[in-house]
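All protein chains but one are shown in place.
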Amino acid sequence: MPQDTQAAAIREKETGRLEAFSDGVFAIAMTLLALELKVPHFDAGGNMADRLISGLTNQWPSYFAFVTSFFTVLIMWVHHHAIFRLVKGVDATLLFTNGFLLMLVTVVPFPTAVVAEYLRTPAAGVACTLYSGFFVLIGIAFIVLLRAAFRPAVLDPDASTATIARLRKSYRLGPPLYLAATVAAPFSPWLAMGICTALWIVWAATTREC
Amino acid sequence: MPQDTQAAAIREKETGRLEAFSDGVFAIAMTLLALELKVPHFDAGGNMADRLISGLTNQWPSYFAFVTSFFTVLIMWVHHHAIFRLVKGVDATLLFTNGFLLMLVTVVPFPTAVVAEYLRTPAAGVACTLYSGFFVLIGIAFIVLLRAAFRPAVLDPDASTATIARLRKSYRLGPPLYLAATVAAPFSPWLAMGICTALWIVWAATTREC
Amino acid sequence: MPQDTQAAAIREKETGRLEAFSDGVFAIAMTLLALELKVPHFDAGGNMADRLISGLTNQWPSYFAFVTSFFTVLIMWVHHHAIFRLVKGVDATLLFTNGFLLMLVTVVPFPTAVVAEYLRTPAAGVACTLYSGFFVLIGIAFIVLLRAAFRPAVLDPDASTATIARLRKSYRLGPPLYLAATVAAPFSPWLAMGICTALWIVWAATTREC
Partner (left out) sequence: MPQDTQAAAIREKETGRLEAFSDGVFAIAMTLLALELKVPHFDAGGNMADRLISGLTNQWPSYFAFVTSFFTVLIMWVHHHAIFRLVKGVDATLLFTNGFLLMLVTVVPFPTAVVAEYLRTPAAGVACTLYSGFFVLIGIAFIVLLRAAFRPAVLDPDASTATIARLRKSYRLGPPLYLAATVAAPFSPWLAMGICTALWIVWAATTREC
């Protein structure tokens, strides 16, 4: 193999391994979200069937938080995918900005569980502030990743400037919208969760390619 | 590389990444099912060996629910595989219908744990209604995925119409059969679980290719 | 692409996907084993540092059971690998015998946790019978998989008969040796665990290729 082709093959393999690793982290984080769905327990006595029904239905904040987080992480995976399609090499900067994002992804089940537990209590405002604020952080991590990915050192030279500009623009929306939810959360936890829900639905509806 | 071949290669890679991601979610969900098998605990006193034996054997609903769910998800993985073999590209519709199915797959350990916990209690009817009803939902998600996969935009143009027709037909059976189990569950939880068990055995026995 | 080459490529891809899926299940099951290592808890009071030290050292049955199970599953992964290297296609029989083995692999953390919990109690005999007996079952599942893999329908026609004969022979040893451990367990739990430990060490030491 001539030197150049070999180098290209190795670099492609490197990107592939980082993508596969990232996909693994996304897949595991999404699956672990479901571990927060707990079997309802209650003391014996009374009509047990009725109590199981109310135990299951009373857990709706868990179901709601689970669905919201699952689709939000799924959309993050699609976005991650869209970025790495334009990347042709991996260097230390890209590796660690990606690692920082993956760290936040693995943590998503934690604020999700806090919302599930406290959404119907007087602490709902705190829980939803944590939840929305965490996605502000993820939005920022995505912008940092975008900057790292679009440096000449790793960017595919054939990547269309239109695609790059479009991605850059679309990512600027995340942090301020999640910040609005974070600011609203202490006053209206439901408005905050509504914004988080609306965001993944809008993103899902407007995803063109993947 | 000529433009056409390159486009084909990229698209194939895209499908591959979505398949690998889906496989990861299936594999993790199947492995997490086993987390519901808990070490029996009891207060000290009496013959401890005898108590461990009865603790282990009394957990048979857990073992039964685990085996049923494991093979049902395994068969879902085979079906998922059969669909994606006919797909040559990924678009947003396919991505999100697939994502919806994956979300349900990650949740399977939850109704499984509810059945394991309540199968021998007066709440068995509720637990088995939840379990069977959940597979009605998964059956519907599969039909939606089938529709999304067999659109001209993503379908392999070389896919045989006979195979497509066969798949379409076979998927129509799932929801009504699981619905029958769901309707039967409140009256006879065991009939419901029997139908769910019979279904995966019949599907396993009739799988020709994979 | 000529029809034959294309068919070969598709079949190879199929084997690859089944192998990748199986690897995922092995990797997750091995990682979940470590979840059984629990942080020691104790009531406040006394010298807390001393109590944490004794809490950590008193957990040695957990560490021992973890190491034994980890390497046993690692060796199972190597064996699984050795079998699938000789396989060129996948059919329903191979898929479900492999699925049955994977199901048992995902369950390994359960008997491991039972041994960790009860090894130093009067119920050690029961725990070790369960543990050894479970590996008898896995040994049988491997023999069934071997039979499924070495049918002409899926076997690589170029597979050397010497390799096949060697694999067949080596797999016959597992079930009787684990059965000996199972029979010994009620009388001497330690002899049973010693056999299980000796087995993975001998297998690791005698693995030539992988």
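Just so it is clear, A, B and C label the chains in written order, and each chain counts residues from 1 on its own.
Note that a contact is a pair of C-beta atoms (placed from the backbone, for glycine too) under 8 Å apart; a residue touches a chain by one contact, two chains touch by 3 or more.
Computed from a predicted structure; not experimentally measured.
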item	value
Where the missing chain makes contact, among the chains that are shown	A, C
Residue of C:Phe70, C:Tyr118 or C:Tyr171 touching the missing chain in the full complex	C:Phe70
Option touching the unshown chain, where A:Ala92, A:Ala162 or A:Ala205 are the choices	A:Ala92
Options A:Leu130, A:Val144 or A:Ala180, residue touching the unrepresented chain	A:Leu130
On chain C, residues whose C-beta touches the chain left out of the figure	19-20, 23-24, 26-28, 30-31, 33-35, 37, 39-40, 47-49, 51-53, 56, 66-67, 70-71, 74, 77-78, 81, 85, 204, 207-210
For chain A, the residues touching the chain missing from this view	10, 14, 17, 20-21, 24-25, 28-29, 32, 35, 90-92, 95-96, 99, 102-103, 106-107, 109-110, 113-114, 117-118, 121-123, 125-127, 130
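Just so it is clear, only the chains that are shown with their structure count from here on.
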item	value
Copies chain A and chain B - rotation angle from C-alpha fit, nearest 5 degrees	90
Chain separated most widely from chain A, comparing mean CA positions	C
Chain A-chain C separation of Cα centroids, rounded to whole Å	34
Where chain B touches two or more other chains at once, by residue number	20, 24, 28, 32, 35
